[in-house]
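Heads up, one of the protein chains got dropped from this complex, but the rest are sitting where they should.
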Amino acid sequence: MLQAILVSGVAMGAIFALIGVTYNVMFAASRVMSFTAGQLGMLGGVLGSLFILRVGVPVLPGMLLALGGCALIGLATEIIAVRPVLKALDQHLYVLSTLAFALMLRQFTAIEWSTEPQPFPTLIGLGGGFIDEKFWLPVAACAVTIIGLEFLYRRTLVGRAFVAISEDNFAARALGLPERNLRMLSFALAGAIGGLAGFAGGELMLAFFENGSVLNFYGFVPVALGGLGSNRGAIIGGLLLGVFQQAANFLVGGLFVSVATFVVFILFLLLRPQGLFGTGTARRV
Amino acid sequence: MLGYGALLAAAVLLPFVADNYWSSIATRAAVYWVLVSGLNLIVGFAGQLAIGYVSILTVGAYAFCILPAKLNADVPLAVLGSILFGAVSGVIVGLPALRLRTFYFAMATLGFATIVTQVALAWTDVTGGGIGLPAPELPWPFDTSLGFYVLCMAVAAFCTWMTANLGSSRFGRAMVAIRDAEVAAEAMGVDKKRLFISIFIFAGALAGLSGALFSSLQSYITPDAFTFDLSLLFFIGVLIGGRGSIMGPLLGTIILTVLPEIAAPLVAWSTFLYAVLLLAIVLLLPGGIAALLDRTNRKALTSGRSITPDLSRLSALLAGAGNAADIRLSGVRLSFGGVHAIDGLDLLIQRGEVHGLIGPNGSGKTTTLNAICGFGHPQEGSVTMGGAPLVMGKTTLRARAGIARTFQTPRIVGEATVLANVMLGGDVSGRATFVEAALNLGRNRADERRLRARAEEALTAVGLGGLGDVRADRLQHSELRFLEIARALMLSPSFLLVDEPAAGLSPEEIHRLGALISAIARAGVGVLLVEHHADLIFDICQRVTVLNLGRELAAGTPADIRAHQGVISAYLGG
Partner (left out) sequence: MRLNRREFVVAAGAAIAAGSGAGSADADNSPILIGQIPALTGSSSDPGIGFDRGVQFATTEINDAGGVNGRKVEIITRDTQGDPSKAVNAVQELINRQKVHAIWGPANSGESLAVTPIMAKAKMPNLHPCVIDALIDPVKYPNAYRVATANVQWDGAAVRYVTEVLKLKSVAIVADTTGYGTTAAAASEASFKNVGIDVVHKALIDSAQPDITADMLRIKSSGAQVLVLWSVSTGLMSRIINGRGELNWDVPIAGHPSLGSGQIAALLKKPEYWEKVYQVSFKNACYDASGKLPARSQAFLDKISGKIRLDDTNFWWVAAGYDAVHLIADAVRSTGSTDSDKIIGYLNSVAHYPGIYGTYHFSATEHNGFPNDEVVMSKANSFRNGTFALAPGYT
């Protein structure tokens, strides 16, 4: 039973971690925390099921279509909900615009797709029991994403441009970096990452519209735990959360899992608001 | 005022012209408004995004149903219970706002909503679990639909009145200041923690009461009645109504309650429509319904205004200042990481004198000013006022101590009127308590009269008289600088710290600014003037200190400084 808890905990944790990375990538590009991160995860699963099961596309093209769809949604988030409010000095506006957009995605999916969980295809058909692909696919996706992002940020010009606009916006613009295009690209990338989380986790979570709200919160916890902007922190936070959640489910039962998780989360936030790896607040005056 | 009267008339007439169905919808809108009126203070005024507020409704509703069912309490006691439990949970849910950033706090409130629902589901012995509890029977005449309607309308009207009182009191101004100009609010002595606790208790109490009324409306409560959609209705109602307004969110709540009833075929899409509405408001009309209703601020302002201070008003304004003779910095050292922002500084600001502080960028001028105000902890040295040490890190104490300041970039509340912005400066002198303000009792009325009169005097003194009712964000940049000074004067300060006030002013305005500051000093105030504008410094300062790399480069009279070789080469050029 311990093995079952660990295996499923690590798998779920990897999904949560990837959503945390989605939050981070969006934040890095715009200093905006977007409520759409969880919905992108949900759409990864729904679009995957739609293309592969309903439309009948083979697995690999289906995955590309699903990720592409999510990248487009990420792009749409930037255009509709983020760009218009960036100029406002007000913090609260982006919370509202992304919340509104996330709700629209959720409700639209509920009405047009289904309010019940729909099946998600078996992608490769490898493994069974504790090495069933539904457990290690999310972990593999997580590893690929982290390695990919590292490569992107350190070795490619575009990646370094991303880092530049997130670290010092003014300097980057003064250097002539096309800030708006880079931001759009960043949101598209974040969309793809979120979609990958949902796609890789589809066999576990099924294609269910309610996944969005679940992932929104449980994908945010790694960010809060690990520190905003730290992908490493998001991975660690996500894995810890996944295992904690499965252990709590086993020990205290389904009714109290979310209560236990929320209470621990809120207490942690109050004690250390900047997370494990985050930096403190900047100069205020 | 007219709007409230119209709504009240409509409420009175409704049962006579419409059937029970519309009365029940109106009752529901009133019940929701009881909660939203309190939430409006948290979200609309104080700017804290409490999205998951249905949790308090749940607590109040269950308290109202559990007390009679399990403890044989009678209805009035149950109502009291719902108010008390609501207030307590309001504080629990709200307090993280003091520590957490916007998005994090919003997430935390969502977490609380889930926790409360899960507890209601699990604690079967007390809450009835999934089956829930019936609401207790209300005593006659409230058990009839007309009686209940009247009760809910009366409670809603009372809540409207209370929150309107609070909104226009110093508490309302302080809340809005914390939302839009938190640092300035601190400098004016607003205690964020105390204020927040008061609002959370108050809003929680209203939400708890709303829960009791909600239970009676539903006649039976189960955990699944307290949906995320309801939380959204409350939250979006405040925002489409417009922040800082009472009438706006009231209309917003009514609209959102009635909307699904009018558009029956759209009921499946109702939440989608709420979201679209929210997005539309955020993108197109961030001020919400209130912005549409606000006609006064669309009238054109006279152009070509000039700022003409009336210096004769100053002595009356500054009469109540304290006794401290000076502010003294001795050997102060303040570093940020490896940067020595202030590296061993002695400074003396005397009453009745204008002391200039100049130096190149990064020399530590603003840091010095901030240190005096308590932003930042010097690692070494002492900062005293009248011989007694100033407590570091406690910026809110400065206002009461008699130290006022302005800011390098004006920190004002754009959405509030000029007069309200100035009245914020007098917050520490307010004597009415939160409850007295909510009920608009004598002390609150006296406070408001006094603060208003004083603020008008201050505006005239700095030359902005007649602009009191204008929205502050419509003023020109130079007028904002003078506004900050008027706000500072409200404190009857013993010391005034001014941070680069001349930036962005025309030569004529700089001249008047100089006259104003000199007059303030002559009235007995010790002024520290941080400036780049050398002419202004040499015109009005009695003493000048030049900083370079966090240390004093030179100090003395303006004549001394002008001749000082080091100063000329490092800073003045010549």
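All chains are identified by letter, namely A and B, in their written order; residue positions are counted from 1 within each chain.
Just so it is clear, a residue touches a chain if its C-beta (ideal position, glycine included) is under 8 Å from a C-beta of that chain, and two chains touch if they have at least 3 such contacts.
Computed from a prediction, not measured in an experiment: that's the story for all the values here.
The undisplayed chain touches these shown chains across the complete complex, A, B. Within the complete assembly, B:Val267 is the residue of B:Ala10, B:Leu77, B:Val267 or B:Val435 that touches the hidden chain. When the whole complex is considered, the residue among B:Thr102, B:Ser168, B:Thr227 or B:Gln542 that touches the unshown chain is B:Thr227. For the chain left out of this panel, the touching residue among B:Asn72, B:Ser219, B:Thr302 or B:Asn361 is B:Ser219.
The chain not shown here touches chain A at positions 1, 4-5, 7-8, 11-12, 110-111, 115-119, 122, 128-129, 134-135, 201, 204-206, 208, 210, 214, 246, 249-250, 253-255, 257-258.
The omitted chain makes contact with chain B at the following residues, 17-22, 24-25, 28, 118, 121-122, 124, 129-132, 134, 217-225, 227, 229-230, 260-261, 264, 267-268.
FYI, only the chains that are shown with their structure count from here on.
Every residue of chain B that touches chain A in the complex is listed here, in rising order: 47, 49, 51, 96, 99-104, 106-108, 110-112, 114-115, 118-119, 121-122, 183, 228, 232, 239, 268-269, 271-272, 274-276, 278-279, 282-283, 286, 336, 366, 370, 375, 407. Contact residues of chain A toward chain B in the complex are 33, 80-81, 84-85, 88, 90-93, 95-97, 99-101, 103-104, 107-108, 111, 213, 217, 220, 224, 255-256, 258-259, 262-263, 265-266, 269-270, 273, 283-285.
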